[in-house]
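First the structure, then my questions, so here it is.
Here the complex is missing a single protein chain, while all its other protein chains stay put.
After this line comes chain A, so read on.
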Amino acid sequence: MFIYYMKLAIKSIRRNIWLSSLMVLAVALGIGACMTTITVNYMMSANPIPHKSDQLFYVQLDNWGPHFPFNDENEPPDQVTWRDANNLMQHDRFKQVAMGTSGGVIESDNREIKPFMAGIRLTYTTFFNLFEPPFLYGGPWQPTADKNSEQVVVLSKKTNQQVFGGENSVGRTLTIAGNRFRVVGVLDDYEPIPRFYDVTTGAFQSPEDVFMPLTLKLPLELGSSGNNSCWKDPDGDGFEGFLMSECINYQFWVQLDNAAEQEQYMSFLNAYVEEQKALGRFPRPLNNRISSVMEWMEIQEVVADDAQIMMWLAALFLLVCLLNTVGLLLSKYATRTADIALRRAIGAPKQAIFSQYITESALIGIIGGVLGLVLALAGIEAVKSMYGDFVSEHVAIDLTMVTVAIALAVISSVLAGCYPAYKACSVPPATQLRNQ
């Protein structure tokens, strides 16, 4: 019977082409708006490292001032101090990584290439082990490079292209922030979405151009960038004095493979803070925390509030479109009472009439869904202009979203069609036939 109902639905749509077009347009507009915002949210809330997001934990220590918490919710600070980052990294029984950002001018030995400003990620070699960025050439620096503050770098693919024309540059040298560095590795394409390992400077930024040991920061006096927050003035003077202050500017991650390791690590953190309290630091009550990747994305509200608001507004818009569709379906079915009464008289049970009209609603939903996808593509183009380059590169409608769009359109249309279909199948045949 389904094929028969489809055949009748096509005939019905063609019979009332303008009314049907209005319904398709209403569904398409609603779906288009919904899919645009759902796509943006879907991309923003994607798991950037699904195979180990439950094993990677962001570390928070509450070293904030004694009189007020870091924020209203009594959350621990979202970064750690230089001193704590270095102290924790001394304990190599855990797979940990500390990191921060800096910037500097890159100068190629090739004089034809103009110097350019580059973003620098200062970190440890464990960064590459924990987050597994793919390498095009070479690999991470050795742990000894961290210990000995060796001037080695891993370049992004883009930087390697700019400086070395995309060749295998491992072993070659370049100047960064006035210092010579040896290239040990070049990353392949690496664009985690969101850039989960550091969301403090924007979750949807591209990874940095250059990666180098964090232990170089002090000897090379590499400047700090990103968010730097302090609850009191530095005790000491100069670059080192600032580094040793209670200012937070560093991100800290640890890999913990099971619940037992998580428990051990929390004990370790608490013991560390107690030890620091004994030294006169950490005036606040014990408030350390570890959060998995997705928990951290949620805490940091990576999916922008305005994107979520837009999604809900789009859902409301879809609802309005569906209410319009209900009205249009009711008026359409009102013109079909003779047909319905006849079918009922010659043997169609109510359920058959209901199925026939629900099939028609579903067909309108499918057509509306396809048109809605086209509108969503246009909508995404509009959103790209609002969200900038990153969204422009990464937000797109994939197969999942196509499936969701069609399913959403069909479900919505079927729901919208239920009441009109119920009204249609409730037509008393005797009364209608009498009125013919």
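Note that in this section a contact is a pair of C-beta atoms (placed from the backbone, for glycine too) under 8 Å apart; a residue touches a chain by one contact, two chains touch by 3 or more; residues count from 1.
Note that in this section contacts and distances are computed from a predicted model.
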Chain not displayed: protein name in its UniProt record ("ABC transporter ATP-binding protein", "Aldehyde dehydrogenase iron-sulfur subunit", "Quinol oxidase subunit 4" or "Phenylacetic acid degradation protein"): "ABC transporter ATP-binding protein"
Touch with the omitted chain, as defined above, among A:K217, A:R343 or A:K384: A:R343
Hidden partner chain, residues of chain A it touches: 1, 4, 11, 15, 338-339, 342-352, 428-430, 433-434, 436
